[in-house]
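I am attaching a structure below and will ask some questions about it afterwards.
Yeah, one chain of the complex is gone here, protein chain that is, but the others are all in their spots.
Per-chain residue numbering starts at 1, and chain names A and B are given in the order in which the chains are listed.
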Amino acid sequence: MNQGLPPAAAPVDLNGPGHYLHWGVIQLSVANLVVIGVMVLIFVLALVLRFPKGGDRK
Amino acid sequence: MSEETQEGATGGWTGAMRRSAVKAFPPDKLLPDTQPKYVASWIYVFGVLTLAAFLVVLGTGGVLALKGPAWWHTSGFGHYVNSLHLWSVELFMAFMVIHLWGKFFMAAWRGRRVLTWITGAVAFVGSVGTAFTGYLVQQNFDSQWISTQAKDGLNAVGIGAFFNVTDFGQMLMWHIVLLPLVVGILVVLHILMVRHRGVVPPIALPGQELVAGEEAAR
Partner (left out) sequence: MSMRTMTRRARTAEPDPYSYGSRHYDLVKEFTIALVAVLALTFALAAVFSSPDEKPMTIASWAKADPGDFTATALAELDGSSATAGYGPPYNAAADGQKIGPLALAKALGVTHPIDTAQDFVLGPLGSAPQVPDVETALKQYQGASSDQQTKWTGAYSDALTKAGGDPTKVAASPDFGPTPVLLAQLLKQAQTGSLDGALLSEGGFYQTDYTLPLLFLADGSDLAAQADNEHLSGDQWGMMNETGNFPGQAWLWLYTFWYQISPYNHSDNADALVWGTMMVLTLAFVLVPFIPGVRSIPRLVPVYRLIWREHYRDQREQERLRTAGPPDIPATDGE
């Protein structure tokens, strides 16, 4: 299989050595931590932010 | 509706199927232009976001399929399509999990909606399996490592006897045909159930089991 082409150049290159965090038994990549953190943040915002109201009917 | 009544129980199996479909899903229930008043939170948009992301996953996967599994390694455009597929999957899983958190805290299985929960939960598990088989058919170091590791778990419980993660052809079929089909069917059933039963009403506050809405409906 020809795998000659390098990955297309991206503005943010995530191909370098990975960054990892350790707390006791827990090991987590920074990338996964960011994803999980963003998910929790979005969840909290979805609960807290006011939803625009449509018109009442009947 | 009146025509149906005049026809009575005619039309054989076809007529019976049409009548039961129309009964379960009258047009204004299938595509309502109103929602209950309590549907007023951003948490409600994560179901439809999950559905939208699922369609983008299917679409980007379809483009990858056009030129076969090895294309994206040798084409810059192919690599970009692979990136679209990866990030749409990340969005799909993230939206689905937020949707799941929301529905759990609403106890959304109340009011004969247990099957809605079950189809959603199985769709989640199926999506995890679909994503996993996607990692196996990337034809790169990831696939080598993940397949040789995962085989131990699957072999340990006998699944490896018929589901061989080191067989690229078998995994490709599961990833692009069987599992998406299963997840797709579950998603359709899940959405139909939501439309059939409607959005789950609020949990009654302690000491107020008879909420205004329930009283009004009495």
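We adopt the following convention: a contact is a pair of C-beta atoms (placed from the backbone, for glycine too) under 8 Å apart; a residue touches a chain by one contact, two chains touch by 3 or more.
Just so you know, these numbers come straight off a predicted model, no measurement behind them.
Counting the whole complex, the residues of chain B in touch with the unshown chain are 31-41, 43, 45, 48-49, 51-53, 55-56, 60, 72-73, 79-80, 82-88, 90-91, 93, 97, 102, 104-107, 109, 111-112, 114, 117-118, 121-122, 125, 128, 131-132, 135, 138-149, 152-158, 160-162, 164, 166-170, 172, 198-203, 205, 208, 211-218.
Contacts to the hidden chain, counted on chain A, fall at residues 1, 3, 7-20, 25-32, 34-36, 47-48, 53-58.
Just so we're on the same page, only the chains that are shown with their structure count from here on.
Note on chain placement: the centre of chain A and the centre of chain B lie 21 Å apart, centres being C-alpha means. By the touch rule above, chain B contacts chain A in their complex via residues 34, 37, 40-46, 70, 73-76, 79-80, 83, 90, 94, 97-98, 101-102, 139-140. By the touch criterion stated above, chain A contacts chain B in their complex at residues 1-5, 7-8, 10, 35, 38-39, 42-43, 45-47, 49, 51, 53, 56-57.
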